[in-house]
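Before I ask anything, let me first share the structure, which is written out below as structure tokens.
One chain of protein is taken out of this complex; the other chains stay put.
In this document, chain identifiers A, B, C, D and E correspond to the written order of the chains, with residue numbering beginning at 1 in each.
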Amino acid sequence: MSRRLFKFHGGVKPAYNKESSNHEQIADAPLPAEFVIPLHQSIGGIPRPVVKAGEHVQKGQLIGGPDGSVSSAVHASTSGTVKAVEMRRMPHTSGLSALCVVIEPDGKDEWIGHAPVPWRTMSPGEVRNALRDAGVVGLGGAVFPSHLKVNPGKEGHLDTLVINGAECEPFITCDDMQMRERPDGIIKGAAILRDLTKARQVLIGVEDNKPEAIAAMRAAVERIGAERIDVVAVPTRYPAGGAKQLIRVLTGIEVPHGKRSTDYGVQCFNTGTAHAIYDALELGRPMISRIVTVAGNVERPRNYEVRFGTPMKDVVALCGPKPDTDRLIMGGPMMGFRMPGDEVPVVKATNCILVGSKVLFPPPPPEMPCIRCGECAKACPADLAPFEMYWFSRAKIFGKAQEYHLFDCIECGCCAYVCPSRIPLVDYYRFAKSEIWAREQEKEAADGARERYEFRLAREEREKQEKAARLAAKAAETKAKLAAAAVAGAEDDPKKALIAAAQARAEQQKTAAETKTNAE
Amino acid sequence: MSVYRDITYNSLWKQNPILGQVLGLCPTLAITTSFINSFSLGLATTFVMAMSNFAVSALRSFIPFEIRIPVFILIIAALVTVVDLAMNAWLHDIYLVLGIFIPLIVTNCIVLARVEAYAAKNPVLASTWDGAMMGIGLTLVLAVLGIVRELFGQGTLLSGIEMIIPGTEAIRLLPEDYPGFLVAVLPPGAFFVLGLLIAGRNWLDARANEKARQHLLQAQAHA
Amino acid sequence: MTSYLFIVLGAVLVNNVVLVRILGLCPFMGVSKKLETAVGMGAATTFVLTLGCGTSYVIDSWLLIPNDLEYLRTLAFIVTIAAIVQLTELVIQKTSPMLHQVLGIYLPLITTNCAVLGIPLLNISQKHNFVESLLFGFGSSIGFTLALVLFAGLRERLDGADIPKNFRGTAIGFITGGIMSLAFMGFAGLDKYK
Amino acid sequence: MSEDRVPDPLAPIEVPPPAEASVVRISSRTATILLLFTLTFTALMAATYFATKPAIEASARAEKMKLIGEVLPKSGYDNDLLADGVSLPPMPALGLDDVSTVYRARKDGTPVAMVVEAAAPDGYSGRIGLLLAIGADGRLLAMRVTDHRETPGLGDYIDPKKDKNKTSPWIGQFDRKGFEDINPEQWKVKKDGGMFDAHVGATISARAVTNASGRALAWAGERREKLFALPAAAKFEE
Amino acid sequence: MLNNSPYFRQPASVSSVMLRVLAALIPGIAVYVWFFGAAILIQILLASAAALAGEAAMLKIRGKPVLLFLADGSALVTAWLIALTFPPIGPWWLVVLATLIAIVVAKHLYGGLGQNPFNPAMVAFCVMIVAYPQLMSQWPAVGFTDFSAQLGAIFGERHLDAMVMATPLDTLRTALHTAEAKATVAGVFGSNAAFGNIGGKGWEWVAVAYLLGGLWLIQQRIITWHMPAAFLGTLALIAGIASTAGPDKLAGPLFHILTGGAMLGAFFIVTDPVSGATTPKGKLIFAAGIALLTWIIRVFGAYPDGIAFATLLMNICVPLIDMATQPPVFGHKNDGKEGGKP
Partner (left out) sequence: MFSALFVMALGAVILGAALGYAAVKFRVEGDPLVEKIDSILPQTQCGQCGFPGCRPYAEAIAKGEADINCCPPGGEEGIKKLADLLGREFKPLSGEHGVEKPKSVAVIDENVCIGCTLCLQACPVDAIVGAAKQMHTIVAAQCTGCELCIEPCPVDCIAMLPIAEAVDNWKWKYPVFDIAQRRAA
């Protein structure tokens, strides 16, 4: 039982605040008046809408077809009528809009026909397509299309498959409750993943502050008789749930930034994702809902099974938001994103709706200059030098910031959490990263423009030369003609011949000049 | 005529060798411990600059491109040697104080820079004027540095004047018991004062720019 | 042997060319904006200065002194150094294009570094023999490189600082140079043990 | 350098390709032009040199005489001091590790004083160079510091130019002192039990100068006769 | 405008850090007053007033929120350290001028708190010892605690002969390295009133009090052990080796760490987070470098205590030290070959 665990550098121990929402069972959120289902809910290509306004759809019907392999399908969350396919505000800090399918439920909630997928007999490619079409994406937060991760790696088999049940962010208990109440689905999903990735072992990492979940999961493993699946309690320290950190804790392997974890023989899925994969393959159900924790400034914090597209305010209303509520946060207090309003829909990335207030999350005291105290470096789980990245990001010297491995930063927020100068460090990193990306794009565009410009110059040059050649040929022709005429005419009128000769000379000079100017 | 005005403005302010181009720093920092030192080296450099610009400009059509740098250096070095010998002969005390920095006028980048950037392309009179004005621009900064450092360091002005005009004496500007701020006359002081001078110039420039912008805005508002 | 060590250490630390002797300041201020270029400039200067000290010693004691031509020193030295710079460039270009890429752009700048003339002249005034001249030249150029590289490191960091507008760039560079020079004064007195 | 002009005698003779030929031509052209410039400007320098030579020599003499004049007034002697020197080998007793010259002043042919260089190796910041005028009677007539690196504003009062007390500078207390007045045991700073003052907080410099002057005086006193007797330009040997 | 994640933070602030540094200095100051009188308190007041005034003026000129930054307390730390490293009976303008140089030149010209590459207090110390070597080396004799005389020295006519005394470091160097060099370490110790049991009389106890304050800072996690340990360890090691090799001429390790500014430096000066190295390895190199240079300057150099110069010299090296000692980032340990497989 006592497995050797490893440590990751840094990390913090914020107040967990999980007790409030993990007492009551997961409840189903009721149907809202309308669903606003964004098409772009995962990393990668934006799904194309395949329904039109006025069309009737059934629950689980495809409404957004995946665009290429790095993309994932989107389905109707209930049966009803498509009211519109239009731009709606996204659950995104920017508050910008994107294309959404708006569905008015008919209240019948009728499933479209679905059947288990015979994944055992299918080729890996077909399984991947099935997962993509079922819209299965990572529920741990990154919403990366899962079908791309179901991959045994270069060697044809994985060493360790990690199932991430750490749930290290304060307030969030959706994985905890799912593990307590629905462990069988998770274990079965893990077993499917084990077989698909040909993993030698499956380790389910759960932070040791969730003893009930651990017990339930272990019991489920026993009950199902799953082989090579082990539930491991890991020490509670934020961000133990970061994929890299959890892999490190469980296996000792550190997957560097920019490398695929399968190259190191490991892969990591969230517990919810494992469950969704079970649903998709064994039950044939596409992903249309997830468990969402509603916590923070509400009277009755609780977990709900929420269909995607449900406006957040409807979910929050179930829990009795307190009057001084001033914002909704999607995700936890360490990494969550502030929502532009409360009408934005729950999406696949919504593991938690954290209801905030000035009292609960007071505005940060004024930012002071960094005193290079090094606290942030001590706390950084990616072993970075946050203050150096900050120093150069703030001064917009992005090259230097990148030299300090800006892109290895997982934006966990530990550095900002400990900083005595209360610098919003992560904001600086986000700013720097998006500037660098924009710049790379600009650079690419500039390179393309240069190429096309040079191509155009070359083409113009060629055309000029061709024209010059044509003109020269024409001139030669005229000259010959005139000469012939002159010779012919000279016999009867020498004066005429002279004029003709002069004309020919002038013509010749003109064309020559033209040729020259054109060539220049 | 405006060519000469431009040269003058450029040399003394806009492209001032030290404040604008940040060249010719070594003598600027090393010998400006007193006004007299600064001023003498400034004049020596001015002489070399004017003469070398004159010589190069006059001879520019005979100098092949590929050996222009050696020829320039040759001309400058010859002129510097002339100055060196002359000061040794007739201003021996100052010669001893300025020491190695007289021969080093040769490598003072500003001399070569002016020769190459201006004298090699322009007529004799303008080139000579440019050399002289650049030299004076340099001398002015040297002099200011010398005055400030001498004043803070020793509380005097014109110390060492007896080397040039025997029998005269330095003027004491600060009271006798002023505890000289020694750092001012040591190398760090040179750096500090020059840094402050450059910042001061930046400030003046920024103010002028701001004024010009205000004018422009007002003009635009009127239009 | 130890006296040789003292010459080198003295030239590097106690009488650092840039910070104490105040020579070679234009490249010190001009080529110190990036660490990379500072290292390149330092390497190029080290090569030329060491070689220049050796050659100018030979020229001085074999050509000039025997013929009573000390007054030609300035000219002879600077011309020699210019030649060394040119030839170095030539040789490097031919033998190692790699090195040429690194040092190439700095070589022409060296002729107007007054340290390359100043150090040979100091060699003469301090009556160094041939080996001492070489070591003094080497030590001085290491001192130059050290100062330049450290300064460049500081400036790269200062690029990110919230420096008052009028002080940005050259002005704060001089203030920093001044504090560096002040710090090097701490070595004062160490050379009395020579 | 121009390899093509110095052919390797063992190499087979080749007809150079045309490009090489132009190299030779251009090389010789540039060489000629550079030569002309060099000759012109060297001539300029040489001319200046010869024109200024007498003045430079005169000012070097004047400088030396000025220094000597500070310790030995011109009125005290009538010979050509600089011509009446004896060269000394490196003399550790005087703190000198290089050759030096002792000049002798005479009035009407009789020796009146000699001017001796000395050095104190143990100043606060190293060597302090001294110039002493020692009378024919063995007294120290006057002393000056010729070069030093004592802390400005603290130890540099040993140089009367830097001494804040202009009316009676510190170094003046040595004027006309001899071992008759102060016995060698007491030729020290007061802090060490001697007779000479030193500025509080900067005894080291004073101590170094005092001790060095004592040693120099003792050395010169013992060899007085011999030093005056040697012919001009002779070499002194112990 | 509302902030982005993280939405809650550990309760820590710059001012609490700085205030605790000041608190840690108090035991040292108390012992200082016990042995050398209350003059030091006057100097601390002078320095603090100058620092606050200078800081406020510069903040105003630079258009920064004045009260917010004044409250951070860093200027007070600088001021106190200047006062504690300067002779307590120096004229009033000495410490005021020094503090202004520290705050205006060394701190605000570089952009203020957190941006200065050099330790402001040490810049001030170096400028002043170079500018006024005499004033900077007039240290009071032990037991001379007459407050009115001290006040006189600070504000009025300076009749110092009775109260000043060369400090142990100076006495030792003067006796051993500049004169005829007959004296020995033991001889000097025995004969001179400035010496106590190990270091300077009185000073050794001040040093012990600084040590206690410093240990408290480590316990408070404001400084890490790296720098004090590396500094004191290296200083003791070099002094130990040297004094074993030449016991007559070179003082031992205990003397070196208990004299001059060593203990104050180890815990309060070398540890300045802003101007010092930041990586764990870099901290060790930085502090050890200061120790080495301090010893060299103390024993062979022209200035009495080398800590200030050594600190500045190592400050110069900080960017390069930091660059060279960046710890490997996640996944790039073990040369990155195995992706950090243990």
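The definition used in the following text is that a residue touches a chain if its C-beta (ideal position, glycine included) is under 8 Å from a C-beta of that chain, and two chains touch if they have at least 3 such contacts.
Everything quoted here is computed from the prediction, not taken from an experiment.
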| item | value |
| --- | --- |
| Full-complex contact with the absent chain, from D:Ile26, D:Leu82 or D:Val200 | D:Ile26 |
| Contact with the hidden chain (one of A:Lys83, A:Arg430 or A:Lys467) | A:Arg430 |
| Touching residue (missing chain; options C:Val79, C:Cys114 or C:Leu134) | C:Val79 |
| Sole residue of A:Glu86, A:Glu227, A:Asp263 or A:Asp447 that reaches the chain not shown, by the stated touch rule | A:Asp447 |
| Those residues of subunit D which, in the complete complex, touch the missing chain | 1-2, 4-5, 19, 22-23, 26-35, 37-39, 42-43, 45-46, 49-50 |
| Subunit C residues that touch the omitted chain in the full complex | 30-31, 33-34, 37, 63-64, 67-69, 72, 75-76, 79-80, 82-83, 86-87, 89-90, 93, 169-170 |
| Interface residues of subunit A (partner: the chain not displayed) | 40, 90, 92, 94, 96-98, 363-367, 424, 427-428, 430-431, 433-435, 438, 441-442, 445-450, 452-453, 455-456 |
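Assume only the chains that are shown with their structure count from here on.
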| item | value |
| --- | --- |
| Most central chain, judged by mean C-alpha position against the global CA mean | C |
| Farthest chain relative to subunit B (centres taken as mean CA coordinates) | A |
| Distance-maximising chain from subunit D - centres being C-alpha averages | A |
| B-E or D-E - the one linked by more C-beta pairs in contact | D-E |
| Between subunit C and subunit A, distance of the C-alpha-averaged centres to the nearest whole Å | 54 |
| Cα-centroid distance, subunit A relative to subunit B, in whole angstrom | 61 |
| Per-residue multi-chain contacts in subunit A, two or more chains | 369 |
| Residue list for subunit D, restricted to those that touch at least two other chains | 41-42, 45, 49, 124-125, 153 |
| Residues of subunit D defined as touching subunit B within the complex | 26, 29-30, 33-34, 37-38, 41-42, 44-45, 48-49, 52, 55-56, 59-60, 62-63, 152-153 |
| Parts of subunit B lying in touch with subunit D, wherever the complex brings them together | 59, 62-64, 66-67, 70-71, 74-75, 77-78, 81-82, 85-86, 88-90, 92-93, 96, 179-180, 182, 185-186 |
| In the complex, subunit C residues that touch subunit D | 71-72, 75, 87, 188-189, 191-192 |
